[in-house]
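To keep things clear, I will list the structure first and then write my remarks on it.
Only one protein chain is missing from this complex, and each of the others stays in its spot.
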Amino acid sequence: MNKKDWKILLVDDEHEFITTLAERLELRGITPRVAFDGESALAAVAQEEPQVIVLDVLMPGIKGLEVLERVKRSNPRVQVLLLTGHGSTRDGIEGMRLGAFDYMMKPLNIDTLIEKMESAIDYAGKAANLG
Amino acid sequence: MRKLADLLKHPLRELQGEVDEAVSPERYTLLRRKIIALMVAATLIPLSVMAVLNYYEHQNAMAREIQNPLRVLVNKTKNSFELFLAERTSTVSLIASAYTYQELADQQKLARIFSVMKREFEGFVDLGLIDEHGTQVNYVGPYTLQGKNYADQRWFQEVRLKGKYVSDVFMGFRKFPHVIVAVQHMTEDGRTWILRATLDTKQFERIIASMSLEPDADAFLVNGQGLMQTSSNNYGKVLEKVSFPLPPMTYEPTVVNMTDPLGREVFLAYAYFPDADFVLMAVKPRSSSLKTWYTVRGDLLFIFVAGVAVVLIAAMRVTDALIRRMKEAEDRRELALREVEHSQKLSSIGRLAAGVAHEVNNPLAIINEKTGLMKDILDMQGDFPAKAKLLAQVESVLRAVERCRGITHRMLGFARRMDVSIEDLDLSELIRETAGFLANEAMHRKVDVQLDMDPELPRIVSDRSQLQQVFLNLFNNALAAVADGGNITVTARPESDGVRVSVADNGCGMSEETLKHIFEPFFTTKKGKGTGLGLSITYGIIKRLGGEISVESTQGVGTTLTITLPKGQREALA
Partner (left out) sequence: MRDALFMGRLTAGATHEMQNILATIRESGGLMEDLLAVGGEGFAHAERFKKGLCVLAEQVERGMALSEQLNYCAHAPEATPAGAEVNEAMRSLVGLYRRDAARKRVNLVLAAGRTGLRTSLRALELMGRAGLALDCALALLPQGSQLMLSVEEQGGLAVLRLDSPGYEALRGQEPFAELERRARALGAGVSAGPGGQGVVLSLPKPQA
């Protein structure tokens, strides 16, 4: 699958972070959508189902894990990559239990992020084929 | 009313009082004073009572001991006087009855009798025969008194009445102190005559001298009118009026205390003579007679004062020790309270620190992304003058962010040790990570930290954060023990069903005494510093995790703490 066709949603309340990340991904041929909080993320998912959501765990309002849970309920095919800033891997592990594909700690390495996106999309494709 | 007004004015005063009380040193000062006062009172009151009783008892005994010899002496001397006077009187009496008037009237015969008398008995001055009209018929002696008439003198009247007479000392015609002994004799034919002898008072002085009194003592004879019969050192010459009133009359030798006219405290021993109008008196100043008593009293006083001092010092010492113990106990309780507080608090502050560390990750993430983006832009761009330099800077920023990430990671790592969880963990990784916290300090102090981890070390199921605290404690203790430039070796080896980790340092080591108490709560060797909870907490955690902890130490050589941990968890932990 061409990177240009990847449907990615980036969710974080840190505007500067998420827009810069989006810009960098664009330079690599990926065109993500962005959301700055849980509510708009859910709205964006409802509007058009992404393949992968890169989701920050800590956000005001609806928390990342809650967003994850709700997305997994409504759109089980969507793969979620969690961003945890917390030193504890607990949020990450909890996220995995709730169905997240993987978790990453901030600050990110963009190449690793893209690799993980790719494997998430691969995994989703395989799961769909099997299902 | 004022209290109420105060309360209204400062509604928090009560609260403040509570706060103050918890730490108030005055409370201890007050308590200390009370205890000391109580102890001193309980010991000093009986001691003082005993000392006072002893003092008086002793004083009385000493006084008796001084008075008795004085009384005996006075009695003896009185007897000597009586004997002297009786002897002289009976001599005169014997002569009066042994010789006829005619014989006595014979000048030659009387002279011969007198010379025998003088030879046999000392003290006779003269001898005279006086007829019933009071005329001295015959006289032998140093004066010319022949023919002198005594009819109107008192002694003559008395001898006529009583037959015998011993006079007071008087000057008489001869202006020389003397005593007259006169005896009246009556012949069968009814004629009466009187034989009269004069005695030298030197004999009195001699008797008194024979008492051999100390120089400041005094003894003398006084007559019933208080006239001195012998000279005294301090109270008047012969025939002068004695300078103090006469004591009550008694024939028994008696000792009284009095202040003499010279203002001295004296013992006055005296006895009245039954057969003569004399009182023998001996005066002894109490100061000199009580010299021994004073030394004894000095000793007593010294013992008392020393006793009081010992009691005071002991009371103070004991109280200090007591207060110190109490303070320590209270401090410990406070400490324990604070420790409990602290464990609850740490979790919240750890959470805060974790929160901030996480916060720091946000700008770092942004810097990371922005710099990444700038690098992307540079990569896309064709060559231009500053490109290489800009790229180098961008790379340096990315490296800096990477380093920062390491730091926040580490901080979050030790904030994380507040969480409680049992997990499957790699002990060598945990030890490495924990040692990393102290790497900076170790490097600073040039302490060589060797981690010797067996690569075959099995994974164990345990509490990560608790173990992290254990190792943090052990490493921290080791670091505290070694001198700059010292060595710390951490060895981890597999055991039959667990892992053995030892932390060895070449620091100051511990004394046997310290080793004995090392795992007790609140024990600390860092005086005034530290809570002393370090190793007891470590001990507690290790025990809870089903492990064992032991310590070996040689003073001046170093300390090795060894812990063993089971591979799996026992039910105790569940």
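Each chain gets a letter, A and B, in the order it is written, and its residues are counted from 1.
Rule of thumb we're sticking to: contacts are C-beta pairs under 8 Å (C-beta built on N, C-alpha and C of every residue); 3 or more make two chains touch, one makes a residue touch a chain.
Treat the numbers as computed from the prediction; the structure is a model and nothing was measured.
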Could you tell which one of B:L472, B:A492, B:I518 or B:I549 touches the chain left off the display? B:L472
Return the single residue from B:Q225, B:Q393 or B:Q450 that touches the missing chain. B:Q393
Missing-chain contact among B:G190, B:P245, B:P274 or B:P385 belongs to B:P385
Checked against the full complex, the residue among B:G134, B:G226, B:P247 or B:G355 that touches the missing chain is B:G355
Using the touch rule from the top, list residues of chain A that touch the missing partner. 16, 20, 58-61, 63
State which residues belonging to chain B touch the missing partner chain. 9-13, 15-16, 18-19, 22-23, 337-339, 341-342, 344-346, 348-350, 352-353, 355-357, 359-360, 362-364, 366-367, 370-371, 373-374, 377-378, 380-387, 389-390, 393-394, 396-397, 400-401, 403-404, 407-408, 410-411, 414, 437, 440-441, 469, 472, 476, 530-531, 533-534
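Here is the rule we use: only the chains that are shown with their structure count from here on.
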Please tell me the distance, in whole Å, between the geometric centres of chain A and chain B computed from their C-alpha atoms. 84
Considering the complex alone, what residue numbers of chain B touch chain A? 354, 357-358, 361-362, 364-370, 372-373, 376-377, 380, 401, 405, 408-409, 411-413, 415-416, 419
Of chain A, residues touching chain B in the complex: 14, 16-17, 20-21, 23-24, 27-28, 58, 85-88, 90, 105-108, 110
